[in-house]
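We show some of the complex, not the whole, and keep each chain where it was.
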Amino acid sequence: MKFPAPVAASWLANLIGATLKGNNTLQVQGINEIHKVSSGDVVFVDHPKYYDTCLKSAGDCIIINNGDVVIPDGKAILICDQPFEAYLKIVDHFKPFQPSMQMVAESAVIGEGTIVMPGAYIGNRVVIGKNSVIHPQVTILDDCIIGDEVVIQAGTVIGSDAFYYNTKKDRPNWYKRMKSCGHVVIEDRVEIGAGCTIDRGVTDVTRIGAGTVLDNMVHIGHDTTIGKNCLFAAQVGIAGATTIEDGVVLWGQVGVSKTLTIGKNAVVLAQSGVPSSLEGNKTYFGYPAEEAGIKRRELVWVKRIPEIWKKVMD
Amino acid sequence: MKFPAPVAASWLANLIGATLKGNNTLQVQGINEIHKVSSGDVVFVDHPKYYDTCLKSAGDCIIINNGDVVIPDGKAILICDQPFEAYLKIVDHFKPFQPSMQMVAESAVIGEGTIVMPGAYIGNRVVIGKNSVIHPQVTILDDCIIGDEVVIQAGTVIGSDAFYYNTKKDRPNWYKRMKSCGHVVIEDRVEIGAGCTIDRGVTDVTRIGAGTVLDNMVHIGHDTTIGKNCLFAAQVGIAGATTIEDGVVLWGQVGVSKTLTIGKNAVVLAQSGVPSSLEGNKTYFGYPAEEAGIKRRELVWVKRIPEIWKKVMD
């Protein structure tokens, strides 16, 4: 999330009750988590394992629970006991949860020729382009951006909160949600089936590229980027912060894990599971998804085991 | 789709800007895609690979992008550059997208004793029989037909558009939706769980047979026919134009591919995948689904590989 205007790191330090060290005249422009941080951003870290990655990331200001680290030139650190709580405080300040209590929010902008059918909920500051169709019972939550000639079929949810938790097993509640301050961008001419769910980015954007088509009950996790002209069949699920490049085809019930990349024009056959990145322009199958030819031969080999057994045991 | 009344092939030629050849007094009654075409229908084809199938199909009138084919006796062809665009033009003429902007359309017919709960959307010309229950947040789109004593639980969508695209990779948008002009028929005493999606037929009918029961989050593709007294557990997905005969049981998360047949009383165990037709009266398991006994033995054989290895390598 970018702030409405740049703020002084010292002002942020005050907001979250932290001590500023390093560049004490730094202005920051937004806050992002480590997967999505860019120059001018605040980022936060509370585990020594990730100190170095955060300090050396593109982020200029690091909220950290240790003041004895080496501060890179020009950067600032904000030292506090609970960086995660500091993150939540910043999100609450800039994006407080104040949902619209009307079905179509007054601040929503709906383009010419776009049809919003009855029963659809359109949140605050949602922008929908021209000649799109939003079917009944669709939910589009705050700040999401929908392009031109988009179709969103009945019951689909755009902009649900990320499934992204801070986990600590020494407190009564193990899971504490990292509040989402990101949003969803649906580009032009995307068509989304019925009963899909597309989570917003935690701090950044979940994006569906132009011309991509999704069948029913497809789930897309937070901060995932889908390219242009992709085709996903029904009941596909994609976890968070993954990149699907242009022209990828995922057949029914495929599952894709988080923070990986599927290359351009790859095809993944039905019910396959993708635990790690796949090169483009190939067809994959099975769990873990491998080139379909190899995997199909494996199925044949398994059928030969009894023959081998007979030969060996004789 | 059948037209409201028969129309002259010559009138259609004029509507779509095509040249009529062959039987120039032909009257046609409707339009269907090749999987569903019957006598009196218009059908369309734009790829030489399918010319012959279309010309020899039950359809009497063929929209085609080639005038040099042999026209079967009594049939007519309508020659134009873009048969797919011609199809869309015909659908737009006879079934323009004019959704009801009320939660329950005035033209909907709702039978005696049927309860439509708040938050349900009932589209134009929907017919619901007697003593049925439509739960909150259900969406039933235009022209769908629901029988007597049917239960449709919350959040389910009936009559979403088919996931069926014309694909051409030499244009900016690879996928162009084949507009659906079909509908859904839910026969008497069917019970559908929460969060299901049932796509309408592209040009024909998606049908759920009497007495069939579906658990939650079941997806049924366009033009699929489900027999009577079937039982599908949660998260089953069935692709388009498939036939599931009477009494079939699909356990949880089963996936079924398109344009195949599962025979009467077949049982497919949980999480199996069905890529091709299955005979009735047997129990299947795994991917690709095979008779459960065979597949279970395979799992045992795999566990014996280390023993074989030891024997062979010694």
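So that you can tell them apart, the chains are marked A and B in the order they are listed, and the count of residues begins at 1 in each.
Operating definition for what follows: a residue touches a chain if its C-beta (ideal position, glycine included) is under 8 Å from a C-beta of that chain, and two chains touch if they have at least 3 such contacts.
A quick note: this is a predicted structure, and the numbers were derived from the prediction, not measured.
Engineer: When 2 copies appear, how many make the full set?
Structural biologist: Full complex, one repeated sequence, 3 copies overall.
Heads up, the rule we're going with is that only the chains that are shown with their structure count from here on.
Engineer: Taking each chain's centre as the mean of its CA atoms, how far is subunit A from subunit B in angstrom?
Structural biologist: 32
Engineer: Could you please specify the touching residues of subunit A with respect to subunit B in the complex?
Structural biologist: 115, 117-119, 133, 135-137, 151, 153-155, 189, 191, 193-195, 210-211, 213, 215-217, 229, 231, 233-235, 247, 252-253, 270-271, 299, 302-303, 305-306, 308-309, 312-313
Engineer: Sort out for me which residues of subunit B touch subunit A in the complex.
Structural biologist: Contact set of subunit B toward subunit A: 97, 99-103, 119, 121, 137, 139, 141, 155-157, 160-161, 163, 165, 169, 172-175, 177, 195-197, 199, 217, 219, 221, 235, 237, 239, 253, 255, 257, 273, 275, 287-288, 298, 301-302, 304-305, 308, 311-312.
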